[in-house]
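With one protein chain removed, the remaining protein chains of the complex are shown where they sit.
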Amino acid sequence: MTGTLGAAWAVAWTRRTAQVVVEHREELIELDRQIGDGDHGENLARGFTAVLAKLDALDAEPEDVGAVLKLVATTLMSTVGGAAGPLYGTAYLRAAKVTALPALDSAAVVALLEAGLEGIVVRGKANPGEKTMVDAWTPAVEAAVAAADAGASPAGVLAAAAEAARGGAEATTPLVATKGRASYLGERSAGHQDPGATSTALILDAAATTAAEAAA
Amino acid sequence: MTGTLGAAWAVAWTRRTAQVVVEHREELIELDRQIGDGDHGENLARGFTAVLAKLDALDAEPEDVGAVLKLVATTLMSTVGGAAGPLYGTAYLRAAKVTALPALDSAAVVALLEAGLEGIVVRGKANPGEKTMVDAWTPAVEAAVAAADAGASPAGVLAAAAEAARGGAEATTPLVATKGRASYLGERSAGHQDPGATSTALILDAAATTAAEAAA
Amino acid sequence: MKKLINDPQSVVAESVEGFGLAHADLVEVHPAPLIVTRAGGAVTGKVGLVSGGGSGHEPLHAGFVGDGMLDAAVPGAMFTSPTPDQIAPAFTAADGGAGVLAIVKNYTGDVLNFETAAELADAEGLTVRSVVVNDDVAVEDSLYTAGRRGVAGTVAVEKIAGAAAARGDDLDGVVAVAEKVIANVRSMGVALTACTVPHAGKPSFDLPEDEIEIGIGIHGEPGRRRIPLAPADEITELLLTPVAEDLGLTSGEQVLLLVNGMGGTPLSELYVVYRQARRLLEGRGVEVTRSLVGNYVTSLEMQGASVTVLRLDDELTALWDAPVRTAALHW
Partner (left out) sequence: MKKLINDPQSVVAESVEGFGLAHADLVEVHPAPLIVTRAGGAVTGKVGLVSGGGSGHEPLHAGFVGDGMLDAAVPGAMFTSPTPDQIAPAFTAADGGAGVLAIVKNYTGDVLNFETAAELADAEGLTVRSVVVNDDVAVEDSLYTAGRRGVAGTVAVEKIAGAAAARGDDLDGVVAVAEKVIANVRSMGVALTACTVPHAGKPSFDLPEDEIEIGIGIHGEPGRRRIPLAPADEITELLLTPVAEDLGLTSGEQVLLLVNGMGGTPLSELYVVYRQARRLLEGRGVEVTRSLVGNYVTSLEMQGASVTVLRLDDELTALWDAPVRTAALHW
């Protein structure tokens, strides 16, 4: 099947994510400084830098997408800490479980995203509208489902998801947080974009960009 | 003998000193902040405010100059603290000892000033040129002696002393301190006027002004 | 940013290393993963006590490792809760065969990472129970929020649960004592200045010269509201009143009063706050029978303080008084 995404894409996605997260480290710190404790960019940069090191140290190419995502999951769990560590760790872990496949078609990409969201919700118990990364993941999954239903390629599904995640992240700005550290600010949390939703948008954008490159 | 200075003058001098010291509180704090610990103005304001309260509480007019100066001495000793408390306290105490007189002529005014300087030197062991209040007192005494020798009135003697004290205080600016807290700065103490020499100039100026008023 | 550090990336490791060198009679520092255990290791038959969380709150938690308090502490990165595979070895190190109590401050990250670590430990056959400290009345507690934060009251939980473990209570017993402290301890804090997280490089919030933040946490978060600078007695009243009311203190009760510095406040100011907090409690007919004043749960170099009140009964008083031998609490 043409356009499917395999282990090579998963590696490319992960490497791009590491790059993007390091590039946006200060921006994420600044967002978290406004309504949190100013470490989100530092935490993710530390985590994904560790992921890169793990990738570089691999003896053989990973077998399938799930193997890559599992490596990301365990590394984030053991190096990120804070709220984002377990949340993203669980997201990647759940996603890995449904992607033990040599190549993902559009439906599999949707399954990956759904599993990721499910992992975050299982751990963090946030609903949409609470000003968390869930507010980027939820529209991303919805857009992915719609794109797949409309017959989009895997890259197309991810492009739709990334676009929706970015919109979802931006839409957190007016919200009053009721989960996570920003909730301590009460009304004062409104007017700032959520750092976790922002990093989710970056991660999904990396997925879409690398998928488009793989397809090209 | 006309132009002599009695207990009434001593009271007026003391009240004027209290007023002047409170007015210059911040300036003295600022000078001490530059090369010391920023409390000289606060210390003297606290001390002379206490002196005023003591004066106000007196049942009878003080008998002689010495009685007033002794009251100042003991009050400063018990309320000022720091270096200036014992130094000015001893100065006033020594001055009180030589002024147990109903009225001071020019020679007695000189004796008052000499005793004051002696008290400071006995306690603080500073020589002229070490950037301390001694650098205001020393030229003041010299000028007083010269004025008295030239036949000046008591008010004239004090005017000469005050003028010289002010010059002496200003001349401390380029000096490198070798006594007191400013000495810890070494070379960095140069370029700032000494707070203690400055307060001495204020005190002696109050003496001269009130003597001139008494003579008028 | 001005700090006595070498590198934001290495400050936690270097600081904990120095801590271990300075207190080798009390603790042992294990560098990878970074944990601090009691010198001599777990005590056979005693419930093990573990706490941890982001760094930057020193002396919490490593300063409370030792006889009569914690068996192990897990220092995360600055203001970042430690990871499960850093926490799990601390559980193992603290286990003397009677199970382990994890004392967790109520933050999403801490709760999640300790939860996962407990699952890992469970898989190794270790019994781990957790209590979650949530004493900060500045934060609304409801089913629909992350709940109240854990702040300075943590010291009381660790001290008193530690004493319960030391006197030989079993795991259920130690959990019950810890829960009793948590149910009876409340705090509220104020910031005069923000703090600067080393890797962020700039202050956690911007506060004008004439304003203060009421209801701050210990992570440089802004507070619930900003008010003009006021005399210490007034500020203290703004902190103590919600604490006393949330606890429902009534005349005749006895309490422990903790005035905690946020790290950059002179001790002299903490005693000014203590004086007024005590007067206000006495005004309510509440008797202050135990006191603690100092920097115990800090937020780097933040200037500010928090007021913590713990309702005491005879048991809690006796456990508070029980001997303790750690770097930061010692009697």
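Order of writing sets the chain letters: A, B and C. Residues in each chain are counted from 1.
Quick note on the criterion: a residue touches a chain if its C-beta (ideal position, glycine included) is under 8 Å from a C-beta of that chain, and two chains touch if they have at least 3 such contacts.
Given the structure is predicted, the values throughout are model-derived calculations rather than measurements.
J.: What shown chains does the left-out chain touch?
T.: The chain that is not shown is in contact with B, C.
J.: Give the residue, chosen from B:Pro62, B:Gly124, B:Pro139 or B:Gly168, that touches the chain omitted from the document.
T.: Considering the complete complex, B:Gly124 is the one touching the chain left out.
J.: Which parts of chain C are in contact with the chain that was left out?
T.: Considering the whole complex, chain C reaches the absent chain at 2-7, 11-12, 14-19, 21-23, 55-56, 58-59, 63, 190, 192-193, 209, 212, 229, 231-233, 235, 263-276, 278, 288, 291-293, 295, 298, 300-301, 303-305, 330-331.
J.: What chain B residues would touch the chain not displayed?
T.: Those residues of chain B that touch the unshown chain are 29, 33, 35-39, 42-43, 46, 77-87, 123-124, 178-181, 183-186, 188.
Throughout what follows, only the chains that are shown with their structure count from here on.
J.: Is the chain-to-chain touch network here best called a line, a ring, a star, complete, or other?
T.: Topology of the interface graph: other, matching no listed pattern.
J.: Hey, how far is the Cα centre of chain A from the one of chain C, in Å?
T.: Here chain A and chain C have centroids separated by 33 Å.
J.: From the mean C-alpha coordinate of chain B to that of chain C, what's the distance rounded to whole Å?
T.: 55
J.: As a quick test, compute the distance in whole Å between the mean CA positions of chain A and chain B.
T.: That pair's centroid distance is 76 Å.
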